[in-house]
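Dropping the structure in here first, questions after.
For this view, one protein chain was removed and the others were kept in their places.
The letters A and B name the chains in turn, as written, and every chain counts its residues from 1.
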Amino acid sequence: MTLPASDALPGDPRFFHREGPFSIGTLAECAEAEIVGQDGAEDVMLRGVAPLQAATAQEISFLDNRRYLPLLAETKAGAVILGPAFRDKLPEGVVGLVSKVPYLAWARIAARFHPVTPARAGVHATAWVDETAQIGEGVEIGAFATIGAHAVIGAHSVIAAHAAIGDGVILGSHNRIGTHVSVSHAILGDRVTLYPGARIGQDGFGFAIGPAGFETVPQLGRVILEHDVEVGANSTIDRGSMRDTVIGAGTRIDNLVQIGHNAQLGRCCIVVSQAGISGSTELGDFVTIAAQAGLIGHIKIGDKARVGAQCGVMSDVDAGADVIGSPAMPFREFFRNVAFLRRMAKKDSKTEG
Amino acid sequence: MTLPASDALPGDPRFFHREGPFSIGTLAECAEAEIVGQDGAEDVMLRGVAPLQAATAQEISFLDNRRYLPLLAETKAGAVILGPAFRDKLPEGVVGLVSKVPYLAWARIAARFHPVTPARAGVHATAWVDETAQIGEGVEIGAFATIGAHAVIGAHSVIAAHAAIGDGVILGSHNRIGTHVSVSHAILGDRVTLYPGARIGQDGFGFAIGPAGFETVPQLGRVILEHDVEVGANSTIDRGSMRDTVIGAGTRIDNLVQIGHNAQLGRCCIVVSQAGISGSTELGDFVTIAAQAGLIGHIKIGDKARVGAQCGVMSDVDAGADVIGSPAMPFREFFRNVAFLRRMAKKDSKTEG
Partner (left out) sequence: MTLPASDALPGDPRFFHREGPFSIGTLAECAEAEIVGQDGAEDVMLRGVAPLQAATAQEISFLDNRRYLPLLAETKAGAVILGPAFRDKLPEGVVGLVSKVPYLAWARIAARFHPVTPARAGVHATAWVDETAQIGEGVEIGAFATIGAHAVIGAHSVIAAHAAIGDGVILGSHNRIGTHVSVSHAILGDRVTLYPGARIGQDGFGFAIGPAGFETVPQLGRVILEHDVEVGANSTIDRGSMRDTVIGAGTRIDNLVQIGHNAQLGRCCIVVSQAGISGSTELGDFVTIAAQAGLIGHIKIGDKARVGAQCGVMSDVDAGADVIGSPAMPFREFFRNVAFLRRMAKKDSKTEG
């Protein structure tokens, strides 16, 4: 077969539903942005979103980084969302939608053209739903999905093909459970999204040393995913041993992340791909854990702390602190150490030579 | 929906089967513990387990860490399992179950109240079992599970919903295969547990460089999981290329761990979340690999060695050694280096300033 060019416009109709066209006025309103650069622009109709270099007069584009200013100068886009600092960089004939939060404006306009497909109410002919399960209004259940005994699926949720919702699990409304997800021993709030292959609620890694080998310690807690939580593809969240594992409202977890038993994450945390949070560790609100970072168990990370990529955290981190390195230290100290060591080792090698 | 409080007692009846109540005498016997602190206590009935701060007079709790002594002083638990060192810290009216291995005692008592649900013999109506497969006595096979040609499932094993047991695979008795697990080219002993999404027996990462790109080297070995092995959620164990990949009896592997082709792990090893063991590397018995550690291929790790979190191991490790850092070095050396560098860089920055 012949592969497609990879510079196609976003929103390939094979895969994405499209609405519109919309007037620039409508888009500006939805993004709470100010229209600049051309009289009567609010009535111009646009049909989609596109990057600066690919957009035509019928698309709206986006700029939030100084290094893409050369692309702005040459763009053929009908309109561009941008921050106030760049408003006088707009080329002639390009309409500006000026927003103090241009990325948020972009998110909303893109979602206006390509809204999330609502649940298509109904249970696929091949799905297996236990007769004691409670299925809410407007729920969509895909092929070969399984819903266990006494499970509760809140209204307008989507359970994708091959997903497994275990006995007793409770899901709030408007959940989106991806393909091949498994959920057991868990209670989920509203608008929770689980991406394909996420594993929620299995046994934590708990055992005692007995005379003939390891003996499993029963894992008797649950997983609570509060409202608006998202969990990435193939990530794993173990249920608690004696208390619950809790992920706070609005927290977003990327792919291949591990969350150990009894961990407690606050609200609106960000946990990036391949990071790991060990058992019983607690995060405050608005904490960021960058990719491949690891936190040992039984520590506390304060509100708004930021843990850098590949960081190894072995003790508590203060609220608002920025740490990196393994073991973790303040950002400034880490880079000072790196620079010092480089300089000294180089000097030494010259002396030796 | 309203989310539940996350400080509920462990053992939520939505998710956990409960037995009992049991007398303190029965529990002490099952844990081989000594009853102290109150005459006639052996006849008092208890109905479950709970943490110190949540337990009522009808629950038994647990202490093994000095820092929770303040919780012991205020606990309302009917009984507390604890080590000999803490026996005189018991508050008035609280029965003690004293054990030299309190965590093991706890594991056994918790398992007495919440035993593992035995296999519910039978094949789900929707499962697909090849007619040439041999299914042992008392086996439970869940919805949409698939059992391949000539596969053998040992007695009293549980194959959860959506699991895929490939052609020719042999499972011993009392296995627990989780949802969405795939097993191929593998032979498993008795009492093996695989958590959801574990991948056992796929091709290793082997290829040669040919004139037109990479060419696959056939992976002709198997995976052998010996008795009592556990493999965590979404972990991956590749089959051998020319010999078998072997995980020794009693070894426990956490979530998101990678085991490369031909690796050989000894008995009762512990491999914590997100660690990776490259191809043809060999571990002795009782080796611990902490979270996010990585071992290159073709090396040997001696019995009882301990590899720290995020450690990068590039050469053999002696039996009993403790290593950490990337590249790996003895614990003591690693922390000496860290402290030295911090001190020198700080001093240097002051001189500069």
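As a working rule, a residue touches a chain if its C-beta (ideal position, glycine included) is under 8 Å from a C-beta of that chain, and two chains touch if they have at least 3 such contacts.
Because the structure is predicted, anything quoted here is derived from the model rather than measured.
Per the touch definition above, the residue from B:61, B:236 or B:288 contacting the chain not shown is B:236.
Of the listed positions A:256, A:295 or A:323, the one in contact with the omitted chain in the full complex is A:256. For the chain missing from the display, the contacting residue among B:75, B:99, B:193 or B:292 is B:292, taking the whole complex into account.
Taking the complete complex into account, residues 1, 3-4, 6-8, 10-12, 14-16, 49-51, 101, 103-104, 106-108, 110-111, 113-114, 124, 126, 142-144, 160-162, 178-180, 195-197, 228, 232-234, 249-250, 252, 254-256, 267-268, 272-274, 291-292, 309-310, 326, 338, 341-342, 344-346, 348-349 of chain A touch the chain not shown. If you put the missing chain back, the residues of chain B touching it would be 128, 144, 146, 150, 154, 162, 164, 166-168, 170, 172-173, 180, 182, 184-185, 187, 189-190, 197, 199, 202-203, 205, 207-210, 213-218, 220-222, 224, 226-227, 234, 236, 238, 240-244, 246, 256, 258, 260, 264, 274, 276, 278, 292, 294, 296, 310, 312, 326-327, 329, 333, 336-337, 339-341, 344.
The definition used in the following text is that only the chains that are shown with their structure count from here on.
Overlaying the C-alpha trace of chain A on that of chain B calls for a turn of 120°, given as a multiple of 5.
Between chain A and chain B, the centres computed from C-alpha atoms are 28 Å apart.
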